[in-house]
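Here the complex is missing one protein chain, while the rest keep their positions.
To keep things simple, chains are lettered A and B as they appear, and every chain counts its residues starting from 1.
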Amino acid sequence: MAGVVEKRLADLGIVLPTPVAPVANYVPFVRTGNFMVVSGQLCLDAEGQLVAKGQLGAGVSIEDGQKAARACAINILAQIKNALGDLDKIARVVRLGGFINSAPGFPDGPKVMNGASDLVVAAFGDKGRHARSTVGVAALPMDAAVEVEGSFEVS
Amino acid sequence: MAGVVEKRLADLGIVLPTPVAPVANYVPFVRTGNFMVVSGQLCLDAEGQLVAKGQLGAGVSIEDGQKAARACAINILAQIKNALGDLDKIARVVRLGGFINSAPGFPDGPKVMNGASDLVVAAFGDKGRHARSTVGVAALPMDAAVEVEGSFEVS
Partner (left out) sequence: MAGVVEKRLADLGIVLPTPVAPVANYVPFVRTGNFMVVSGQLCLDAEGQLVAKGQLGAGVSIEDGQKAARACAINILAQIKNALGDLDKIARVVRLGGFINSAPGFPDGPKVMNGASDLVVAAFGDKGRHARSTVGVAALPMDAAVEVEGSFEVS
C-alpha cells in the first residue's frame, strides 16, 4: 500500500519515474546514521529528456525554470523511494540546494527554485519545510537549466 | 542576560537584526539531532537593504564584498539566535559555504569571504573555527554580492 506521501503525490498526478542512474562514478544517495544525502539531480523527465535546457536570463523563462526545478525535486523523491522503499520514512527534509543555470546577474533564482520547494512541501507537509540555498551557476551538466541536491533525516 | 557570544558581538558594536524571513517556501533553519543547517543568507542590512549589489570583479570592490560577507554572517547569527534563543548553545561552527557573485575568473573570493569568517571567529572564538568552501557564482538572488550558508553543532 502506498504511504501518505505517495498518496499526496498521486493526488497531484505525479508518478515517480525510474530513478535516474548517476552519469558517472558515484551513487545517487548515501545514508550515514539517520542522515541521508541525495546527489544533485538534473531536470530530467520520465523519458530522460531535459525539461529545460540553457540559462535563466538568457532564453529560459522563469516559468520553464520552475518546471525544471519541480522535475529535479521529483527525481530526488524517486531516489529516496528507491533508497528507503517508502517516502514516509523521511522524518524531515533538512536542506535543498538549488543550482540555477544563470546568465550573469539573473536575480530571480528563488522564484525558479520554488518549483522544487513547493513540490517538496506539498508532498511531505510540515516535514517538508526545509532549509535552502539557491545560487546562480555558470554551467550545469548537459546544459540543464536546474540541478537540485538534498539532505534528509530518516526516521 | 546576554551570553558570552552576544557580549562579544556587543563589544564589536553589532546588534543582531530581526532575522530575515525566507523569500519563498522554505524555512531559515532546520535542526536534526545536534546538527543545524541555516539557509543561505544574503548580504542584507538591518533595514533590509543590500550591503553590496552586483559582481566582484565587475564593479563591487573587495572591501565592499567583505562588508557584504560580514552582513551575511550577522544574518546567520540572527537566525541562530532566533532558533536557539542563545548563541552560546552553538558547540561548533561546522561549515560556512560562501557564494561570491563574481565576474568570470575573479580570483579573490577567499578575501571577500573572510568578512564572514572573521566575524564568526570573533564571535565564537575557537568554537567558531570552521570548514569552508568559497566559490564564485554567476548570479545570486536580488543580485546580491554575497550569500553565505552555514551548518552547526548544537550542544
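One rule holds in what follows: a contact is a pair of C-beta atoms (placed from the backbone, for glycine too) under 8 Å apart; a residue touches a chain by one contact, two chains touch by 3 or more.
Predicted model only: the values in this text are computed from it and were never measured.
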Touching residue (missing chain; options B:2, B:15 or B:135): B:135
Omitted-chain contact residue, chosen from A:19, A:65 or A:104: A:104
Residue numbers in chain B that touch the chain omitted from display: 34-35, 57, 91-96, 100, 102-111, 113-114, 117-118, 121, 129-138, 151, 153
Hidden partner chain, residues of chain A it touches: 22-30, 32-33, 35, 37-40, 54-55, 97, 99, 101, 103-104, 137-143, 147, 149
